[in-house]
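Handing you this structure, nothing more for now.
Let's look at chain A:
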Amino acid sequence: MSELLIRHACVVDPVNRISGEIMDLAVRDGRIVESVSDRAEVIDAQGFLTMAGGIDSHTHICGTKVNFGRYMSPEDMRAGRTLKKGQMHSTSGYSVPTTYGNSYRYATMGYTAVLEGAMAPLEARHTHEEFMATPLQDTMANVLFDGNWPVMEAVRDRDVKRVAAIVAWVLTAVKGFAIKITNPGGTEAWGWGKNVTCIRDPVPYFEVTPAEIIETLIRANEILRLPHSVHLHCNNLGTPGNYSCTIGSMDVAPDLNKERQSLYVTHVQFHSYGGTSWKDINSKAHVVADAVNRKPHIVIDMGQMMFGKTTTMTADGPMEFNLYKLHHNKWSNHDVELETGSGIIPVYYSRKSIVNSVMWAIGLELALLIKNPEQCLLATDNPNGSPFVKYPEIIALLMSNPYRQAEIATLPPETESRISLPAIDRELDWNEIAMMTRAGQGRALGLRKLGRGHLGLGAIADIAIYPLSIGAIDPSKEYTRVIEALRLTRYTIKNGKVIARDGEILSNRNKTTIWVRPKIPEQHRMDHDPDFIRNFERYYTVRMSNYPVQEAYVPESTCIETEAVW
Partner candidate 1 sequence: MIFTLNTGRTIQQGNNVEMKYHPDYAKEVSRCHMNPLDMLDLGVMDGERVRVTGPAGSVVMYVVQDETVSHSTVFVPYGIYANQVISTETHGTGMPDFKTTEANLEPTEDSVLTVPELLRALGGMPYVA
Partner candidate 2 sequence: MLHEDVVCPFCACLCDDLKVETDNGTIVKVDNACDLGNHKFLTDDDHRLKEPIRRTPSGWTSATLQHAIDRTVEILLGADRPLLYGWSGTHGEAQSIGVHMAEVLGGVIDSTTSVCHGPSILAIQEVGHPGCTLGQVKNRADLVVYWGANPIEAHPRHMSRYTTYTDGFFLDRAFKERKVIVVDIRRTQTAEVADEFILIKKGGDYAVLSALRAIVRGKSDMIPATVAGVTKEQLLRIAEMCKKAKFGAFFFGMGITQTQGKYKNIRNAIELVDELNRHTKFTLTPMRGHYNVYGFNEVCTWMTGYPYAVDFCRGMAFYNPGETSAVDILARKECDACLVVASDPAAHFPKDAVRHLGEIPTVQIDPYPNTTTAFCELQIPVAVTGIDAQGTSYRMDGVPIRVKSILNRGYPTDTDILGEIYRRIKEAKRV
């Protein structure tokens, strides 16, 4: 039995309606409890801001393309090196840090759970290997289904149950967490160097549309009763005028789940562009935000872009190639047989660029114009919009209109007529920030009732204590203090153990990988389906028996078993 008592914590926990109350938190064996014995270890939180551990519901930190981002970028690696120190390993990398780098930096920012946004099933073993090398956060992986041949064939046959059965087999086989669709249909078209423009274009050969793929997978997702909803990266990312495609994609989503959203739309900043070309690009964040406000069954994340150097990486192969033709720097692409694609290029987002300035404003506009912060989560699509180490700055921007205005003043003057940010004076409060960074993320991932994203009794004791007395400062004016405080926790606590203190990592292993195993009727399982097996053996280049990720890759794991409604 291990016990911990955190005294004088200034708790912000919107799920339990606690808003800046100074209180004690008791922890036993990794969970929040009513009280502990006097043998408990005591931490004095000194009245500092205390929240549940941060959750990142969309980030790229582990797996084939992330690692390729490192592999191809020694210049990024040397930009962020730290020395081996005590039990901390050395780290490298700025925008795509090494596994230890990611884990340490997230930990010192108070983050205790992260979801890898895109895992190709065929290469899942790689993601799990890196999860094992990510010592301090609970990890989950979205599994890519955007170009999955058996799924598209079943969608074409309007057989939603077969879609569900395929998804169940794949998720179980690769120990994934949720359904991800990246540029649905577009990644398959990219197998021929082509793309789809929006949700009504048929996918070459398969003759299904992105809209059909999205809708069928949403229905399959609910048949399987998965904790998270379908996680969608819309078609047409990063293209002027794409906002209508984004709204069209949201319109496809039926409202099927009472406890959480039915569709999670990711990095919406990249999908809220007006205009017809890079010359007249403008923000349509208000239109997208209106749509989200009218659709409580949709949750988005910001995909905030911040100025500076970073690396873009996505399963959206064709988009990356287009970006390469603009930048002509370096380009990697990796298409995955029968499943999906991916691309990587380094970018520099410049304050001098009108396009980049509009992008920067759009993310913030989305967060400020969407009324319910649980519907707009904080993420940068790390590292696409920017490395996650910029979250404190984003939070400060959301809490401070003066900070935003000061930043706007540094942008090209032509930007202002293309955005609505200058006229928005909403300033988020700590409850709303907690919603966007932990409570809402926990709900969106379906993990709230499993004790994540809040500090109620029975919750998992993942706790972040930031050196900031929130009663004593005005975030609107003292935004630099907000940034400083959120960069480094005084304490980050994972499963009731202190893992980081003032930037120093104290523990080296305290995590689990969360994955799902949907149970469907035996006779519908794909491992008994002759067609599925025959096509698998014929078209994949690995044997079906060698495809599933073995238990050896999830030595510390939490399996969520769901019972499908067949």
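Basically, contacts are C-beta pairs under 8 Å (C-beta built on N, C-alpha and C of every residue); 3 or more make two chains touch, one makes a residue touch a chain; residues count from 1.
In picking the candidates, the idea was that all candidates are chains of the complex that A comes from, given by their letters.
Source: prediction; values computed, not measured.
Enquirer: Just give the number of the candidate touching chain A here, out of 1 or 2, all from the same complex.
Expert: Only one candidate touches chain A in this complex, namely 2.
Enquirer: Contact residues on chain A for candidate 2 in the complex?
Expert: For this pair, the touching residues of chain A are 62, 64, 67-68, 70-74, 77-78, 81-84, 87, 89-93, 97-101, 122-123, 125-126, 129-130, 133, 149, 190-193, 205, 321, 324-325, 330-338, 344-345, 538-543, 545-546, 550, 552.
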